[in-house]
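Selected chains from the complex are presented in situ; the others are not included.
We call the chains A and B, going by the order they appear; numbering starts again at 1 in every chain.
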Amino acid sequence: MEYAVLIILLALAQFTWFTARVGVARSRYKVDAPKTTGNDTWERLFRVQQNTMEQLVVFIPAMLAFSFYLSARWALLPGIVFLAGRQLYSWEYISKPSSRTPGMALTLLANAVLLVGALAGILMKVF
Amino acid sequence: MEYAVLIILLALAQFTWFTARVGVARSRYKVDAPKTTGNDTWERLFRVQQNTMEQLVVFIPAMLAFSFYLSARWALLPGIVFLAGRQLYSWEYISKPSSRTPGMALTLLANAVLLVGALAGILMKVF
């Protein structure tokens, strides 16, 4: 399980970076709290963070369940794809939102593999 | 713990469906990233996903803690109520947002039972 937890902690460090960037950019782009709209560049940073949170809510439990019930070694592959996919997604979204498909696809693929693999592993255990 | 993890994975599959629907509907309803407003139907799909994420952040740890510290068998009941409540919430919200109270109430009830049960279980263990 150590490698799964390590990958999760790295994904949380990446998310913390995306989050810190949103907070710092509020003053630069003059988006005063509680507003979350008004500047397109800031909204891109905000959406990268928000979308990453949505993906982490699936990634973290699915990563742990896949590692525990199917294979701790094979979990590394979708884990690394997730991290790389999120970084790519961030670069793409900031430069041009409509170009974000490859980064998004890698994340969805990683999460789908983890979710289906974890379900398969637990169903084999239970039945 | 297997049944708790199984229910959590099913809830994540349901959430993945809500999430995919939001992404696909962006082009149909012409809500270009990074915007999250502009079309009422799309905003309903988006709010179903966002609200489900808010509930999952409570559901996942509370489900695991309830199963581990109180009862793995009784956790199934609020678990199934959560899944059904979210599906009902999605149907209600999409057809008419003001009709979403029953689905929301089922989710909140499931989460409240899991949270209070988990707290009771852990306090009995600690003291």
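Throughout what follows, a residue touches a chain if its C-beta (ideal position, glycine included) is under 8 Å from a C-beta of that chain, and two chains touch if they have at least 3 such contacts.
All of these numbers come straight from a predicted model, not from anything done at the bench.
> If you can see 2 copies, how many does the complete assembly in this structure contain?
3
Convention: only the chains that are shown with their structure count from here on.
> Let me have the rounded angstrom distance from the C-alpha centre of subunit A over to the C-alpha centre of subunit B, please.
19
> Under the stated contact criterion, what part of subunit A meets subunit B in this complex?
Residues of subunit A touching subunit B: 37, 40, 43-44, 46-47, 53-54, 57-58, 61-62, 65, 69, 93, 97-98, 100, 104, 108, 111-112, 115, 118-119, 122-123, 125-126.
> Considering the complex alone, what residue numbers of subunit B touch subunit A?
2-3, 5-6, 8-9, 12-13, 15-16, 19-20, 23, 32-37, 49, 53, 56-57, 60
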